[in-house]
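Yeah, one chain of the complex is gone here, protein chain that is, but the others are all in their spots.
Labels for the chains are A and B, by order of writing; each one numbers its residues from 1.
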Amino acid sequence: MVYPYIPHTDEDRRRMLEAIGVSSIEELYSSLTEDLLLSDSVPISHGRTEDEVLRMITAIAQRNSTGIPFLGCGCYDHLVPSTVQTLASLPSFVTAYTPYQAEMSQGLLQVIYEFQSMICEITGMDISNASLYDGANAAAEAATIMISHKRKSSAVLVSSTIHPFTLQVLNTWALGTGHEIRLIPERQGVTDLKKLDDLLQEEVAGLIVQTPNRYGLLEDFSGIADTLHAKGCLLAISSDLLSLAMQKSPAEWGADIAVGDTQALGLPLAFGGPSCGYMAVSTALMRKIPGRIVGATVDKQGRRGYTLTLQAREQHIKREKASSNVCSNQALAALMTTIHLSSLGWGGMVEAAKQSYVKAHYLAYHLAQLPGMTLVWDVPFWCEFPLVFSDAKKMRKFLQELRNEGIFAGVRLSGLTRQVKDELVLLVAVTEKRSREELELYLAAARRVMK
Amino acid sequence: MSSIPEVLKYSKDHEWVRLDGDKAYVGITDHAQEELGEIVFVELPPVGERFGKDEEIATVESVKAASAIYNPIEGEVVAVNEDLDDSPDLVNTDCYKHHLYVLGSFSQSDFESLLDANAYGAFLESL
Partner (left out) sequence: MSEPLLIDKSKKGRKAYCFPALDLPRGFEQALPDIPASMLRVKAARLPEVAELDVVRHFTKLSTQSFGVDNGCYPLGSCTMKYNPKLGELIAQLPAFTTIHPLQDLSTAQGSLSIMYNLLEDLSSITGMSWGSLQPCAGAHGEYTGLKMIRAYFMKKGETKRTKVLVPISAHGTNPASAAMNGFDVVTIASDREGLVDMDDLASKLDDSVAALMLTNPNTLGLFEKNILKISSMVHASGGLLYYDGANLNAIMGMATPGDMGFDVLHLNLHKTFSTPHGGGGPGSGPVMVNDILRPFLPKPDIELTDGGYAYSWDRPDSIGKVSMFWGNFLVLLRAYVYVLRMGSEGIRAASSHAVLNANYLKSRLEKHFDIPYGTKVMHEFVISCESLKKEYGITAQDIAKGLIDEGYHPPTMYFPSLVPEALMLEPTESESIETLDAFADTLIAILERAKEDPLYLKGAPYTTPVGRLDEVKAVKEPDLRY
């Protein structure tokens, strides 16, 4: 068989082997003892042509079905300008490696510089890195910064209202390292911060909170940054970046670290990945922030140019002493967010955030009128809200019947937390992309089921 | 050949220590600064904290390298050299003139176990 991805002809192989001075390719594997060399090919299927693969994948794809998504929990269906996918598909972006050779990678480096700038503008923070894997991993990196910032600390406080998966990733982070994640309880759907001062013991390095939180509710962090700083602790706030067009930014709350996902800004749902984590910090933490950072400088002729900088923090130099092991990040996803933000501008961000807010409240207001489901907490929310059912059977019926009508009505919180107390909670997300017709369709179906 | 002033004491991690009354000044040696190249940043320890012997206390960075500084003698940080915040390259210019930090109530026995100039010179030879 001839492989289009391998250009060698028989004649090429013959000439190359001759130049090397061996008689067969197998001879090049002579440092592998015979018991290591496979006698047969590995047990996977034979190769296929492009057309065969396309047909096969298309058939598999038909086993996915789409509905009108009112699903959120960290992954949202927002409007995305056509510029994003088309420009992010340019091959010299897609097929490039990390821009270690600055002179031939100015375009990519400038994109990252613009990304960093936009993340700083939106979060209000001083310094952003070039991206991390996702919001959950960004939170884990924030925990690492906290521990390394405060001498002899070993514990990080985390609100019980952060995304259940972020919490799980943080628990994995702590496993076997001697570090500890301590939960702060919730009250009325938000973090109970009244006793924060008592919780700030010697070994506590900082606090990680999230707004909008796991229920979609907006949290009030008034005063907590001062309480933390007085004890030498840091504050990290995790946010959906788009929500910051409406609610206070992490910097305005006095945070030292801002983390989260940029998914809401230009990335498809894509079964949850690739997403793109962001992290921005105050200047004081410049040498603690993990991952790649691009800076502007000049060449010998004084021309402005961009290069990877502050590399002494990173694994390829500092090895086991590095601030993190992160190497590859989510550069192409960060590019998509940069194009998205370039297309929307601040006005577009505010519009998307506001429309999401208004439409979510429209749906919530009308659903709250129905029997068997309530909006339990009187706390402001943005584009996602917790609907609590009176019984589980009714809830399953609701989800099933709406799915039959092509509506994905929400995410069951217990599916993420695996906890009985969350079994009746449905999280419903509404973005600016949901049309009036889609909202009315949802309401009509809900009225039918819940009557 | 790097310079090794007679009047100082040395650690095998390439720090020097100079006594001045009840205070000990700590810096990095000529050999250390040569190895690093142009120094672009020095992370100094918090004043008022006590550090053990060989505990990581500071970091010295060049563009392509970063070195941890291990505290050569136990003691409490009573001052740091703030000049290095703006001009970290002073360490390259004269590493024996520009200390990193100053220790008070330090361990006399730790100090006595440091190398003298001859022993440190021999140690460098052996590398």
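Keep in mind that, in the parts below, contacts are C-beta pairs under 8 Å (C-beta built on N, C-alpha and C of every residue); 3 or more make two chains touch, one makes a residue touch a chain.
This one's a predicted model, so the numbers in the text were calculated from it and none came from an experiment.
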- Query: Taking the full complex into account, what residues of chain B touch the chain not shown?
  - Reply: 38, 40-41, 61, 63, 88
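By definition in this document, only the chains that are shown with their structure count from here on.
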- Query: Taking each chain's centre as the mean position of its Cα atoms, how many Å separate chain A from chain B?
  - Reply: 42
- Message: Please output the residues of chain B touching chain A within their complex, sorted ascending.
- Response: 40-41, 43, 46, 49, 59, 61-66, 68
- Message: Going by the contact rule set out above, which residues of chain A touch chain B in the complex?
- Response: 151, 287, 311-313, 317-318, 321
